[in-house]
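Only one structure is covered here, and it is reproduced in the block below.
Note that one protein chain of the assembly has been removed; the remaining protein chains are unaltered in position.
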Amino acid sequence: MVDELNYKPSELMVVNAARLLRDGDVVFVGVGIPNLACNLAMRTHAPNLQMIYEAGVIGAQPSRLPLSIGDPTLVSGALSVCSMYDIFTLYLQRGNVDVGFLGGAQIDQFGNINATVIGDYKNPKVRLPGSGGSMEIAAWANRCYIITPHQKRRFPARVDFRTSIGFLSGGDARKETGVRGAGPEAVVTNLGLMQPNQDGELILTALHPGVSFDQVRENTGWDLKQSETCIVTEPPKQEELRILREELDPGRIYI
Amino acid sequence: MVDELNYKPSELMVVNAARLLRDGDVVFVGVGIPNLACNLAMRTHAPNLQMIYEAGVIGAQPSRLPLSIGDPTLVSGALSVCSMYDIFTLYLQRGNVDVGFLGGAQIDQFGNINATVIGDYKNPKVRLPGSGGSMEIAAWANRCYIITPHQKRRFPARVDFRTSIGFLSGGDARKETGVRGAGPEAVVTNLGLMQPNQDGELILTALHPGVSFDQVRENTGWDLKQSETCIVTEPPKQEELRILREELDPGRIYI
Amino acid sequence: MTKQMSLKDAIREYVHDGDTLYASGFTHLIPFAAGHEIIRQGIKDLVLARATPDLIYDQMVAAGCARKVVFSYMGNPGVGSLRRVRAAIEVGTLEWEEYSHFSMISRLQAGANGLPFMPMKATGATDLADQNPNYQKVNDPYTGEAVVVVPPLKPDVAVVHVQRADAEGNAHVWGILGEQRLAAFASTRVILTAEEIVDQSVIRSDPNRTLIPGLIVDAVCHVPFCAHPSYTQGYHDRDNKFYLEWDQISKTEERVGEYLCEWVYDVPDRAAYWEKLGPDVHERLAAGARLSEPVNYGDY
Partner (left out) sequence: MTKQMSLKDAIREYVHDGDTLYASGFTHLIPFAAGHEIIRQGIKDLVLARATPDLIYDQMVAAGCARKVVFSYMGNPGVGSLRRVRAAIEVGTLEWEEYSHFSMISRLQAGANGLPFMPMKATGATDLADQNPNYQKVNDPYTGEAVVVVPPLKPDVAVVHVQRADAEGNAHVWGILGEQRLAAFASTRVILTAEEIVDQSVIRSDPNRTLIPGLIVDAVCHVPFCAHPSYTQGYHDRDNKFYLEWDQISKTEERVGEYLCEWVYDVPDRAAYWEKLGPDVHERLAAGARLSEPVNYGDY
């Protein structure tokens, strides 16, 4: 039997991310944690969720957990496979994607993400992998989620380089760029959830059970505010953990 | 046995058009006379000629003569089939087409073609089918051929509407538009061949056997000039006529 | 989640007076059954967009469904003129908006891809662009030259015929592809008609063949022989004889009226239409078998 009081930070993040997904959502997804969150949502409250992989795969039925976004198990038995240009245009740019998942080395106070470089672009201190599809996902998916461990170095007040757009410097700045999507809707961490306020600033809207606001503040690089309606998240349920551990990632690759 | 002195104008045009094609040419082709010309060339001097149909078919092996450009017999057994956008971009716009065939209700002194309207565009006297792909074929194929019966009304000095480009008003006018192809290389009629001189004006460069220059002038709407090197074409050979009549169009649909 | 319904219900629910309609198919897969159902339901003021209006729009224009046509080649392919559309344009009772094939399809490409416009290489032929203000120019920032562009076409509704689909609308298409896929992705609503409704396992056995995914489809209708007198590769042949006959029928409004009564208004649906064509036509248009070699996707 699964012990629901004893869960790992990764499991906590997956469960809370899954709960944000809505039935019928079309999700642009990568491998790893977002993939687990989608599959968990499909097996619980969102049976009609549809997954699209950046590699051009729609409606995959993988028989194993893929290491990379382009694994052959995503293709065999999928509903549709198309080229990279097609997946970015017909699906993402055209507006057929409800949800995008994002990640990066740095996420700032306004949800902008750096996945490119630490230090100066021309003389990089640490050269990161770069945008991949995240520049477009952040701009064109109807809404975005970020799942990441809560560490001060990951949450600076400003990112060194804006690889993909959150709310820029806040206010109407995002809207004025003319991008089609609504931007980051939540950052799910192992401590709680941050969501943009009306000004586009990420504030704490939920704490996980047993976590204090001070603990989150200490791990955030800006003067984090707390929502007046800040809640405590419901702990992972036994059934959620069972699905995760027994069905989705029995080899414990990502959790 | 085929009687080589006794051939029809359509056969004469097909044979002379076929002779203009070169081995290895990639030809953008429609149904009817151009299709016969390509197939005749393939069976004689140009075995490596490659045909591309506007409908998106490459390397067709039709087992019957198609009525339309989109006949299913062009697809079964073809080398490749692609979408309409692909055929116009990857092949034609990209510069992968050597030869295009053109037609229209009017062809003028500088090889401009009208396939759109007789009379005023907004208040048409005779509304014709319009461009289809001819606007792009005329501009982007490396060279173009026009096959048409020689009648005065088909060869006015100026067309009512320029559906596709020849040499515009002559001189460098075509080159200055920045189009990639070299333009019409020959007009093959039942009386002879017209080809552009250095100024882009169509002049008579060949007469078919038994045809006089005056006869051609009478059927041309401008003051037709004759090339100093004007030749008499070689009559259709017995083998050419045999292939045409026995192999390519035994039902005499187009010839 | 099944989206299967009758073609009658799909047309009633998703095609409205005044809509811009794209009934797609370049010679192949033209959804005549949908055109006939639209005529029967008396839908009006449509803007009929197609690269090649073909007989389907000739009939719909003759039946009074259209306010305007948007096209790039208005002919009866391989036969000659498209007489009813042409006559309506010549007498001034039908608006029209005209492109070359490539600029028409570029508009669909922009619409399907979510682009603000599509650029094109220069064609040097400017007479049509002079008549159609949708042709515009932008400055190429790399060369300084003027580049012709066209705006996206985003029809209200597309009707797309396919060979086989599952009940959710995931569709396999083969043969001449024309603008099938672009029309579906460019349009706000999509009605899919399918020669066969198959189990989803058939679709999943060959995902690269799925050109239209169910997630953009609103209605799935099982309509065998939907495309006659056009054709469906592998299912039945093109009825060239009828394309030639229409050239005669369409010479007068009277004969067109008789045709519409007999073959559209007095026929409840496509099954009855096909039945009425009779066994000789069925036999003449039979497709025969020529199967693709399978490919291995691998069991991973």
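In order of appearance the chains are A, B and C, and numbering begins at 1 in each one.
Here, a contact is a pair of C-beta atoms (placed from the backbone, for glycine too) under 8 Å apart; a residue touches a chain by one contact, two chains touch by 3 or more.
In this text the structure is predicted, and so the values were computed from the model without any measurement.
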Which residue of A:Cys82, A:Ile146 or A:Leu207 touches the chain not shown here: A:Cys82
Of C:Val79, C:Ala167 or C:Val202, the residue in touch with the unshown chain: C:Val202
Residue, one of B:Pro72, B:Gly111 or B:Gly200, that touches the chain absent here: B:Pro72
Contact footprint on chain A, counting only the chain that is left out: 31-32, 54-57, 66-72, 74-77, 81-85, 88, 92-93, 116, 121-127, 129-136, 138-140, 161-165, 168, 174, 177-180
Positions on chain B where the hidden chain makes contact: 26, 48, 50, 57-59, 61, 63-64, 71-73, 75-81, 89-90, 92-96, 140
Interface with the undisplayed chain - residues on chain C: 114-121, 136-143, 145, 147, 149, 151, 163, 172, 174-175, 177, 202, 205-206, 208-209, 233-235, 237, 287-300
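The working rule: only the chains that are shown with their structure count from here on.
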Most remote chain, CA-based centroid, reference being chain B: A
Centroid distance [mean C-alpha coordinates] between chain C and chain A, Å: 40
Chain centre separation (chain B, chain C; CA means) in Å: 29
Cα-centroid distance, chain A relative to chain B, in whole angstrom: 58
Where chain A touches two or more other chains, by residue: none
Residue list for chain C, restricted to those that touch at least two other chains: 181
